[in-house]
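Only one protein chain is missing; all other protein chains are in place.
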Amino acid sequence: MTPHILTRSLDRAATAFVLIVAAVGVLIPLSNLLLPQGSMFHVPTYLVALWGKYVCYAILALSIDLIWGYCGILSLGHGAFFALGGYAMGMYLMRQIGSRGVYGNPILPDFMVFLNWDKLPWYWYGFDKFAFAALMVLLVPGLLAFCFGWLAFRSRVTGVYLSIITQAMTYALLLGFFRNDFGFGGNNGLTDFKDILGFNVQAEGTRCVLFLLSCLALVTAFLICRAVVTSKLGKVLIAVRDAESRTRFLGYRVESYKLFVFTLSACMAGVAGALYVPQVGIINPSEFAPGNSIEAVIWVAVGGRGTLVGAALGAVVVNYAKTFFTSGPLAPYWLFMLGALFILVTLLLPKGIVGTFNSWWEPLKARRNSPDADSAAREDGVGAPNLAE
Amino acid sequence: MEKAAPLAAFSSHSCRGTDVFANCLDRFRALCLSILLLSCLAVPALAGPFEDSVAKFANDEFSDTEAAIGEVAASGNALASPIISALQDGRLSADPDSKKVFITQTDGKIVDAATGAAVDKLPDAAAAVRLNNRLRRTVEAALGGLTLLSPDPAKRLAAAQSVFKSHEENLLPTVEGALAKESVKSIKQAFAEARAAIVLFKSDASDSDKLDAVAVVKARGDQEALALLTGLGDQPPLVAKAAASAVSSIQSNLAMWSMVQNAWYGLSLGSVLLLAAIGLAITFGVMGVINMAHGEMVMLGAYTTFVVQEVIRTRYPALFDYSLLIAVPLAFLVAGFIGVLIERTIIRFLYGRPLETLLATWGLSLVLQQAVRTAFGPTNREVGNPSWMSGAFELGQITITYNRLWILCFTLAVFAILLAMLRYTALGLEMRAVTQNRRMAASMGIATSRVDALTFGLGSGIAGIAGVALSQIDNVSPNLGQSYIIDSFMVVVFGGVGNLWGTLVGAFTLGIANKFLEPVAGAVLGKIAILVLIILFIQKRPRGLFALKGRAVEA
Amino acid sequence: MNVMDTRATSAMLYLDGVHVSFDGFHAINNLSLTLAPGEMRAIIGPNGAGKTTMMDIITGKTKPDEGTVLFDGTVDLTRLDETRIAELGIGRKFQKPTVFESQTVQDNLLLALNVDHSVRGTLFWRGSKAESERIDKVLETIRLTDARNRLAGSLSHGQKQWLEIGMLLAQDPKVLLVDEPVAGMTDVETHLTAELLKEINRNHTIMVVEHDMTFVRELGVKVTCLHEGSVLAEGSIDQVSSNERVVEVYLGR
Partner (left out) sequence: MLTQLTHGIATMTRRRALAATAGLVLGLAASSPFAPAQAADDTIKVGILHSLSGTMAISETTLKDTILFLIDEQNKKGGVLGKKLEPVVVDPASNWPLFAEKARELITKDKVAVVFGCWTSVSRKSVLPVFKELNNILFYPVQYEGEESERNVFYTGAAPNQQAIPAVDYLMKEEKVKRWVLAGTDYVYPRTTNKILEAYLKSKGVAQDDIMINYTPFGHSDWQTIVADIKKFGSAGKKTAVVSTINGDANVPFYKELGNQGIKATDIPVVAFSVGEEELAGIDTKPLLGHLAAWNYFESIKTPANEKFIKEWQAYTKNPKRVTNDPMEAHYIGFNMWVKAVEKVKSTDPDKVIDALPGIEAPNLTGGTSKMLPNHHITKPVFIGEIKGNGQFDVVWKTPGLVAGDAWSKELEGSKDLIGDWVGKKCGNYNTKTNKCGGQGS
């Protein structure tokens, strides 16, 4: 990445976001490891894992925002890329168990032993190497997105049609991964992990490092997204979002742009999934459920579609609420609240939290320092998304 | 005391005593019983053999009940047939203390089974005589023998079929007698088949008789015949050869029929898909609204059926067979009303923003599901099949169940009515006008917002009707709708949005494709294959099978 | 392609025997038309005459059922998609002004510039002086210099029309297809637009579709009248408007 891209991507809000995530990434592990248990600022380990999960969700939200907020592609199957990344990581972690599985088989994972598999299926080869697994985390979701996108965008499947077939895609994968014959542990998925790169996955230190890595991944993903949306390519994406056929008449190969950004987004989702798995401790087909993908879209809508900070914020806010409301007396009402949130956000807050905030904050700011008004109008690289598709 | 009793005392059946001494009593009873049995064997004519046999029903031992059935059936007593029919229907009860057995007649009167004398009421301790599967088969066989000569043709037919299955050797004379007397052609045929079955299993039947029998069974040609022939066991070589050739001819015949069967199943599945999708074809196809809560409208329809049946069950049990007829309009109104409500409060603010509509209605579906879960509980609710929707009939060698057949007819009727409505009514005309050119329609004085609300209500109402039908074949639970939503979208997108005929063709194509894939690939892979094919198909024809063409579409 | 007369080889745009039908409706019916290099042509015709569909065919949005469409005498446009046709140098302004409303006027023009349109090119794009000078020049031409940082969505209808013409200029195509450029404009704006088009015509070939006869008259170029998907009359505005059949078509049958 050349320096001019970096400087262009980092306006004040972006810098602040990066700083905050970095601070979170460093401070939470530090307080967990260094501060005494009783301290007011001590963050218990389970919260480290929990926040680690939120951070992974934030990366997923960013990846969705990149295609939906900036390019108008509403994927209702992004959970599939997340889950595929997760499975790639899960397969590495399974192979790391080695002979410590309950059956003590050095090669075969437990679920294969008790279903009488006699040898490792070919697609499990190589996953004992971290580098290979890491490559697959990017490659598998990326390749699927590329093939899917190449077919869909070339034949100009757009709008709700695209949404529905992405849903069909994740649904087909859901059914497939449920099948035990696929060799991914069926409904139970992959679990009971021991080590990652030789460190115990459950140790506090490992959790803290994983958390830090997730924050770094979030920052990296954010910077990549910023670099993309603030480049001229970002302007083209918005042009595609707002008037696809107009963009085509200007001589842009719209399908290539969509394919590029869709594949990039899928890779990011894959990384999010890969970081998610060791922190949560399980990956199974329910991650492919269409409902999960739709829920991830609503995080973006809540935070503010077309504002990267908003997407990340939305993921954290909604999941924080989920954690909060699924305990205690309000537990039976959680689905009511989630459902109501979907409805209210689309009806009353179509720009999301950050988008709405921007829309009343910026005129104010513009008035205060009017000479600077022009640059302020584009705080996050774009104006308010045009919601009429 | 009870804890101290060893578990072995539990004996091989469950304990029916209600007091703490149940186990002890049980053992005591078993002891008495064995003494009683011994004495019966020793002095058979002590209290009359028929009474003794009947009394065995009171022992609550499956083996005794089995013996009793055999003895009663063989007794030739006039009460035998009523006793065994009562046993089959669970109307035979026994008092374990007095060892008396009673028949509760279909008109509610109670008689002593052994004597036929009327009794005022059942003793408090009396309980229905229990059966297990083995005994049920014994009962059927016994009843078959007893009703072969019944004046009721339906009973004779059933008896003949039951004899065909049991091929009880000692019934041969009765069957032959009945065959000679029978005048109804179809029953005569059944008797001939029953006779053939007996002959085939009779060890001392002549080869030529057996060969004739093989021919009769071969002519029957169904799975029962196949089961009979493959289960023959040792036979003279000539017969075995004839049987083998009959088996292969029946098998090849059945294989051909299985294609027909797949096609029928495909049509049936297609009709379910169509029914679920047809409402969506209106809201999505005509209005362009992505209603993810469509499945929940189906669910509401199913719950309406449940409520209607509950009310009927408690208040007007006689109307049960009409419950669905009552539920259909009600479900339409309930789901339609909620649909209008949704359109007025949510969707109308989101026109032109299909993706937002998708999210809002998804949220709505969560709310509706949880609301139903709160109101009706999370468990499945029982919706019964009216008598005219239960059971099946045979068409050639395939079984056609009445509920599937009715659903197919119902679906086509709904489709036809909908088409007619769109074509011939004022609302239909207005709907088409608004779909084609909203601004123009508005300027011509059509209240577009009213048409929107009614269109959405219509789509939802039809989903509600679909719920009534689906309650007959699926769970009535809060999750009912979810399982149909993705399939419904696939049907509409595959068939082509905005075209009801496309939806029809799409639904039946997917249904039939699925049913022909299922035997080859299995249910799971079949479903995956269908999804992948749809994804690929959409690439080829982004707007479905029957896409509208022209400039207007792209606006 | 086999009958390649001189007209075809020298024409900028050459349509011959083109047919298109939508579900049995013949939108374009044996349409033949040529546009010479450097020419400006006005196309008139009642609603449904096939004007926009003809533009759709030229720009690759709609594929004709049969017929020949050649660009620059050699390129068969029926085989190419919109992007490729735009890259060849055919620019189009839509009937309804279509600008990127959530982006600034300046960015709209930037997007239209005919520089590297590949994914990689735009990702690593850095503005050059030449580019910004061209944008400044276009802004001046379309009188939107003061509005350069405003969102395109906030412009008035006439300004949007101009912005779209400006985008055509920035695109610098060989042929401009302009669909109803003065719809909804005031008389002054209409006049200015006519001036603008004439100026552009100095080094571009232009095809204008317009209803406004005053405007067409002001352009003072050859006029083609379409009816039911084929050419009804061709000639100067006076010739065409005195043609009996044209009058009949316009005033009702």
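Order of writing sets the labels: A, B and C. Residues in every chain begin at 1.
Here, contacts are C-beta pairs under 8 Å (C-beta built on N, C-alpha and C of every residue); 3 or more make two chains touch, one makes a residue touch a chain.
Just so we're clear, the structure is a prediction, and the values are computed from it rather than from any experiment.
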Problem set entry | Which displayed chains the unshown chain touches | A, B
Problem set entry | Candidates B:G288, B:P329, B:G522 or B:P542 - the one touching the absent chain | B:G522
Exercise. Which is it among B:A219, B:L232 or B:L412 that touches the chain not included here?
Worked result: B:L232
Problem set entry | Full-complex contact with the absent chain, from A:T166, A:S265 or A:N358 | A:N358
Exercise. Can you list where chain A touches the absent chain?
Worked result: 12-13, 16-17, 19-20, 23-24, 27-28, 31, 40-47, 49-51, 53, 99-106, 110-111, 113-116, 175, 178-180, 185-189, 191-193, 202, 280-282, 284, 286, 309, 313, 320, 322-324, 326-328, 331-332, 334-335, 353-354, 357-358, 361, 379
Problem set entry | Contact set of chain B toward the excluded chain (per top definition) | 2-3, 5, 7-8, 10, 12-18, 20, 22-23, 62, 90, 130-134, 136-137, 140, 223-224, 226-232, 254, 258, 261-262, 265, 268-269, 272, 370, 373, 378-382, 384-385, 390-392, 399, 401-404, 472-477, 479, 483, 514-515, 518-519, 522-524, 527
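By definition in this document, only the chains that are shown with their structure count from here on.
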Exercise. Highest contact-pair count belongs to which two chains?
Worked result: A-B
For this session: Considering only mean CA positions as chain centres, point out the chain farthest from chain B.
Result: C
Exercise. Chain B to chain C: how many Å between their CA centres?
Worked result: 66
For this session: Any chance you could list the residues of chain B touching two or more other chains?
Result: none
Exercise. Got the chain C residues that touch at least 2 other chains?
Worked result: none
Seminar exercise, completed: Contacts from chain A onto chain B in the complex sit at residues 74, 76, 148, 151-152, 154-161, 163-165, 167-169, 171-172, 175-176, 178-179, 245, 290, 294, 297-298, 301, 332-333, 335-336, 338-343, 345-347, 350, 387-389
Exercise. Any idea which chain C residues touch chain A in the complex?
Worked result: 59, 61, 81-83, 86-87, 91-92, 94, 98-104, 107, 110-112, 114, 117-119, 122-126, 149, 151, 153, 167, 171
Exercise. Which of the residues in chain A come into contact with chain C in the complex?
Worked result: 2, 4-5, 228, 231-233, 235-236, 238-239, 242-243, 245-254, 256-257, 260, 374, 377-378, 382-386
